[in-house]
Every structure is written in C-alpha cells, then in structure tokens.
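I'd like to ask some things about the structure below.
Missing here is one protein chain; the remaining ones are kept as they sit in the complex.
Right after this comes subunit A.
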Amino acid sequence: MSSRRDFMKYASMTGGAVAAGSVSRNLMAALPEAVIQTEVSTMPPLFPDSGPDYNPVVTPNGWTLPFRMRNNVKEFHLIAEPVVREMTSGFNANLWGYNGQSPGPTIEVVEGDRVRIYVTNNLPEHTSVHWHGQRLPNGMDGVTGLNQPAIPVGKTFVYEFVAKRPGTFMYHPHGDEMVQMAMGMMGSWVTHPKGKNNLISDVDRDFCVIMNAYDIVPGAATPKIMTMLDFNLWSWNSRIFPGIDSFNVRQGDKVRMRFGNLTMTNHPIHLHGHEFVVSGTDGGPVQTSARQWEVTTDVAVGQMRQFEFVADELGDWAFHCHKSHHTMNAMGHDVPTMIGVDHSGMAQQIGSVIPDYMVMGERGMADMTEMEMPIPDNTANMMTGDGPFGSVEMGGMFSMLKVRADQPRGDYTDPGWYEHPPGTVAWEYTGELDQPERFKSEVSSSNMAPAPPTESVEIDVRKPRRRLG
C-alpha cells in the first residue's frame, strides 16, 4: 500500500520526529532511528510498511514507535529520559518517559515476530525494561538484579525475543521501579494476531490506553514519588480531562478498547450508551462463551483488559472511570464540607482579613466551575472541560466516545459536538407542578418521622423560650 508509506512520512513529520542527539553517530549506524515525539495530540495509526501486515491501534494523546526490519528482526529503539509532559492545557509535569513523552510510544508487533529492542538510558540513574505479560526467555524479563544487570546511565542494552502470543501488554522499568513508574515510565504493547484468530475479531477502530496516576502538588510540576495511595491526578496516557482526546468513531464501527492499569488502585471503566464484552484479559482472548455484556469493567492494578462493542448509537457518550474522585483533578482531600452552612455575614468578616476571599462550597463544589478565580500556577482545574451545554464538571480519567454517521473511515479527528435531532435533549418543564401525594401518606404513617410542626405548634414552641429569654 503506497498510501501507507506516504502515511509513515506524514506521521513522522507531524510527530516532529528528530534523531536523538544524545546517541552517538556510530551507534546510530547500528541502531534503528530513535524517534522523538514532541506532540501530545493523538497521532494517526502507524501502518506497517514492512514485515507482516496488521491493523494498527491508535493511542489517544500518544503515538506508535516506528520500527525497522533488519534480517527479519523487527528493531525498535527506546530512549529512557526525563520529559516534560503537558497533562492538560496549561499544566505541564516533569516526568520520566521514553522518546520525548510519557507514557512511552506504543509498540506494535505481530504474533511470531522476532523483536529486538534497543534501550538507551538517558536517565540520571540506572533502569531496565520489563515486558509485562510477555512469554520470553527469563534473561529478557527485565528484572534488575534477577534477570540482568541494570542498564547504567548512558548505556544501551538490547532485548530480543519472539512475541509469542497475541494480546495487550505493557512495558515498564523493573529497576527502582516504584520511583520510575511514579515518574511516568511505562508504555503499551500490542501483539496483533498472525492471520485469522477466531477469538480475536477484526475491528474498525482499536484504541490503546494505559492508566497512570501522579501526585503533583498544585503549583508544582514534579510528582511526589513517595506517595503510596493518595494520588491527586488520575490519567489516561498521562493526560487528564479535558486534556484527553475524545474517541472518535464512525457509526457502526466495531471498536476495541485496550486498557492497562499501572496505577495503585483499580479502575471501573464505564461507557455510556453501549454495552460491550470483555474480549481479552492479561491471559489472552476470552472464550466466546465466557463473554458477557457489561457497561463497566474493572481493571485491577497491573491488569490489562480489552473490550469490544459496535458503536451504533450516535452522539457524544461519556466514557470514564467510575470512581468519581478519579474524574476530578487536583483537589484538597482535607477540606470540610461546606454544604448547607449559612455564610451570611461571614464573607464580609473573612474578607476584612483576607481581601480576596469568596465563599466556596456553600451549595456544593459546582461553584468551582462557575467562578473563575485565580488558582496556583501550573495547576489543572479541578472540575472543568466545557461541553456544548456548559461545564462538563469532570477531570482526570474522563473522555468521550463520539459516534458519527459521517466520520470517514480511518479518520480519528474530532468531529466537534454532536448535533442532537430536535426534541432529543432533556428540556425544562415549565408547566404546573403538583405536590406529590406520597409525602402526605408518608407523614401519616406511624413509623415515619413526625410531621413538620404546623403554624400553631410553632407558636407554642416559641412562647416559653420568650419567657425564658
């Protein structure tokens, strides 16, 4: 396919591909080109121009690492290095990643491929790469000290193995693992089936997401690596909503989503408007008989799940982790609940000592989206992202599935907001509102709370208080 070759060129251009300056020319001759990505937008699929053919995946806000075929071996070059990742517009994080971004580029191979990965360590400390979920020789598993010496600073190591089984995998360091993963070192790996596989269907769109979490103090940029559980940024491919691109498909497309979880808690991934089946787990494809229809699937820590559905309902469908705190960006976890607290007179009093004070949270946290007040520099807003009807009031692990009848095949660009057919949007009722009958019956029931005092009772209650006063 000549169009594929053209596309390669296009992809490398839009990706701002540049040779890694830190790798010497001698090495460059022997090593595959180390492509660096400087863009954070979703790169189009990378169709293979050599080796066995496959239908490539798309990594939202990410990209796929180009390879070269050499003596029938598929060669990749990963460079572990510090990066600055824009997690959402106006918020940049100092992370560690691969080839210019965190997470690293998605690696796509075909079942049976002999794969050789050069890993250059440009971090300030040693590292290694573990190929999470793969069948491979023990010495290629990447556990520092156990399977190999750590890759020293400035050195390049080579991993080589055959991608034996198809499925969704991940890669991440296994040397100073806690720190390096807290800093964002990870990536997705997809092994496509070789030829036809009864349990792996052909799909029109294939998305690949790695879930990661960071603890970055609002106003700072570098994650706190010692955080154990109390992360404040929940991300897909190191992006937080509204920084996460939407999943744009054509109506009727068969869609596959692949989710890997490298955070420290599980994530129930929930899709609106459709049912899906979990078609694959860490162990491989799920037997057809074992698949069941779901709208939410839990991806536990260290797990991968792939699920499939036909996108047959037009619209912009919410798609998110169902842990609602995971659809918020940085927020205070030690803030008292202010709902229902009478603030009369308080604003002026506090304002007299703190001039910029404004009442917040009296009615709930939606105030956040209504007031545009200054927050610390380099901080992601907590509830943000505007939709056609106002603020979506979401952050973190949130995106949308955009199903359009006219989305061109193979085109992943954002079609904009859905235009609802007339009469299909919830509307405001302006007619008469009858008092529901059931309240009266509830009051008369003996085991219910006593009826609210009527006017005459209220007077009786107040009288003695006056005398006392």
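The working rule: contacts are C-beta pairs under 8 Å (C-beta built on N, C-alpha and C of every residue); 3 or more make two chains touch, one makes a residue touch a chain; residues count from 1.
Please note the rule applied: contacts and distances are computed from a predicted model.
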item	value
Listed names "Superfamily II RNA helicase", "Cellobiose transport system substrate-binding protein", "Transporter" or "Cytochrome c oxidase, subunit I", matching UniProt entry of the absent chain	"Transporter"
Contact partner of the left-out chain, one of A:Pro124, A:Pro374 or A:Gly390	A:Pro374
Contact residue for the chain not shown (choose from A:Leu199, A:Val277, A:Leu314 or A:Met365)	A:Met365
Of A:Ala30, A:Met178 or A:Met346, the one touching the omitted chain in the full complex	A:Met346
Touch residues of subunit A, complete complex, unshown partner	218-219, 330-332, 334-343, 346, 349-350, 352-354, 356-358, 360-361, 365, 368, 371, 373-376, 379, 381-382
